[in-house]
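Okay, handing you the structure first.
With one protein chain withheld, the remaining protein chains of the complex are depicted in position.
Entry: chain A
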Amino acid sequence: MTGTRRLTAAAALALVLGILALDKATSTPLDPFRAPPILALGSGQASGGAHCAALPSK
């Protein structure tokens, strides 16, 4: 293989941009006015539960 890591790093950034473009096209629009408080700690709100260790109930 010829070339330098500039090529592969650019490909990685292109991959990220592609993911963001797909996300924008398929997700509900962002609304900063409905965002949760900046810190979960002290907010009084439960965390979302979308984590690698979370086992969903059937």
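Criterion: contacts are C-beta pairs under 8 Å (C-beta built on N, C-alpha and C of every residue); 3 or more make two chains touch, one makes a residue touch a chain; residues count from 1.
One rule holds in what follows: contacts and distances are computed from a predicted model.
The listed options are "Phosphoribosylformylglycinamidine synthase subunit PurQ", "YeeE/YedE family protein", "Family 1 extracellular solute-binding protein" or "Spermidine/putrescine transport system permease protein PotB", and the UniProt record of the chain not shown names that protein "YeeE/YedE family protein". Interface with the hidden chain, as seen from chain A, comprises residues 1-9, 11-13, 15-16, 19-20, 22-30, 32, 34-58.
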